[in-house]
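Taking it in order: structure first as structure tokens, then the write-up.
Let's look at subunit A:
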Amino acid sequence: MKRKIISLLLAITLLALPLLTATSCDLLGGGKNNGDGELKEGQVKVVFYHTMGEALRTVLDKYIVEFNKLYPDIIIEHKQVGGYDDVREQIKTEITVGDQPNLAYCYPDHVAAYNIAYAVKPLDELISSTKVITRADGTTETLGLTQAQIDDFIDAFYAEGAVYGDGKMYTLPMSKSTEVLYYNKTFFDANGLVPPTTWDEMEVLCEKLLELDPDCIPFGYDSEGNFFITMCEQLGTPYTSATGDLFLFDNAENRAFVEKFRSWYEKGYFETGELSGVSYTSGLFTKAPAEEGNCYMCIGSSGGANHQKPKNDDGTYKFEVGITSIPQVDPSNPKVISQGPSLCIFDKADPAEVEATWLFAKFLTTNVDFQAEFSMTSGYMPVLESVKDHPVYAAELEAANGKEGLTLLTAKVALEQANAYYTSPAFNGSSTARDQVGLLMQQALPLTAEKDGDVAAKIKALFEDAIYKCKYDAGLQ
Partner candidate 1 sequence: MKVVLENVTKIFPPRNKREKEFMAVNDFTFTVPDGKLIGLLGPSGCGKSTTLYMISGLQKVSGGKIYFGDNDVTNLPAESRGVGLVFQNYALYPHLTVKQNILFPLQNLKGSEKLSKKEMLERAYQAAKLVQLEELMERKPNALSGGQQQRVAIARALVKMPGVLLLDEPLSNLDARLRLQTREEIRRIQKETGITTIFVTHDQEEAMSISDMIVVMRDGVIQQVGKPQDVYDNPTNLFVAKFLGTPPINVFNGEVKGGKLYIGEECVLEVAGVADQPVTVGIRPEGFIPAEDGAMTCNLTNLEIMGRDASVVATHPASCNPTIRSIIDGDCKIDTASATVRYNLKPHKVFLFSKENEKRIEVAAQNNDDFLTAALKLKYSKS
Partner candidate 2 sequence: MVGSKKPWKAWLYLSPAIVLLLIFTVWPIINTVRMAFLEGYNALAVAGGKKFEFGFANFVNVIEYRDFVTCLKNTVLLCVLTVPISTFLALVISVCLNAIKPFRRMLQTIFFLPYVTNSIAIGMVFAAMFNMVGRNIGGKNELILTAGIINNVIEFFGGQAINWINKGSSEVANMTVMVIYIVWNALPFKILVLLGGLQSVNKQYYDAAKVDGTSRLRTFTRITVPLLSPMITYVVITGFIGGFKEYSSIVGIFGEKMGPTSNPYRLDTMVGFIYRDLANQQGRASAAALILFGIIFVVTMLNLYISKKNTHY
């Protein structure tokens, strides 16, 4: 009998081993942040996934305290889930098991992916809601957005919430970045150069820079995908249809600009992120002019300003950085990409949960103080026009310089071009299109007649291939 009991115990232990390790590992490995304590009666918990680093989390925590002064029963539990792709993958898996968060950082194509499972809550009803909520401090607010609030959003950023082809609004802009042109101000000033406003000027400038310094690469462009899409926007040529049922980017105009930039590339005018082998060209830009293969200009995300600082090990600067808008085809109708995270709200069975999430999302996106402080910390643009009038923010912007103040300087430049922002349509497969045009650029730019023969034919084939793959992924092929 005793033996039997012992054997049984043994079996149970063995069976439980995996589960035991599951928990013990978590204890040892730090585990997951599951919040503390159970919810009290009447409390609602909002889980928020983002990519904020430590500095931004501090800002967020500060404003959660503010928010909780108004809504003490909404418990905010937030978590950094790696980078944007990690957030997307994490949420995609969680949707399949029904355990997605309430609120998350998102890009338009993420939302399109989540919506395969109809997981994202359309916001139209909430926005237009006139329900009045009483806050803990006794004041009231309407659940929806007031017209003033809507108007305060920078138009292009707000419009991004409805790029899904079905007319519905799915996201609120959180913090935005764009592409700007960083240039070596010290060098430009010394040689009497001015940063280009058009691509034609850029071409001339490149020639000049190569004359001045034959060992340089005049400019770097971080993202091949952005390059292509932005050129489509600037030229006004088709890219994709709004709903993703048509991939339109294979056309003569687009092939022509790819061919043009290919010839630039062949002449050594520029380098791109992936082609340089390390995803970003900021490494080339921050080299001192004496170093081989340095760039004098760099078109990169305004959110990445920190990486554009040409700092020496001892903290001094190799040169001063200047920032301006990216070159345009037509300066009178400028187009610059709008990037950076928005917020999307996941649909839940309990309307109270959705409502609480909305309140928090609304708080983050419409609170001028938060937007200002968040922008100052991250270098991302605030999404509200009125932040420009925020006294501290305005003062900081004013004082921004091309060295330590680079992040703010980018925000300043980015805000000045508010009328130029565009967002490309998002649908299930829009990220494929983006990847494909990026890959297309990556393959087309290094072509040379000498090595590859008929370059035009090669480019045509690359376009055709990219279209094929987009269609294939969308199930159209």
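Everything that follows uses one rule, which is that a residue touches a chain if its C-beta (ideal position, glycine included) is under 8 Å from a C-beta of that chain, and two chains touch if they have at least 3 such contacts; residues count from 1.
If you want to know what made the cut, all candidates are chains of the complex that A comes from, given by their letters.
No experiment lies behind these values; they were computed from the predicted model shown.
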Check 1 or 2 against subunit A and report the one that touches it in the complex. 2
The subunit A residues in contact with candidate 2 across the complex are 7-8, 10-11, 14-15, 17-18, 89, 92-93, 95-98, 113-114, 116-119, 210, 214-215, 217, 265-268, 271, 274-277, 292-293, 439, 442-443, 445-446, 448, 451, 465, 468-469, 472, 475
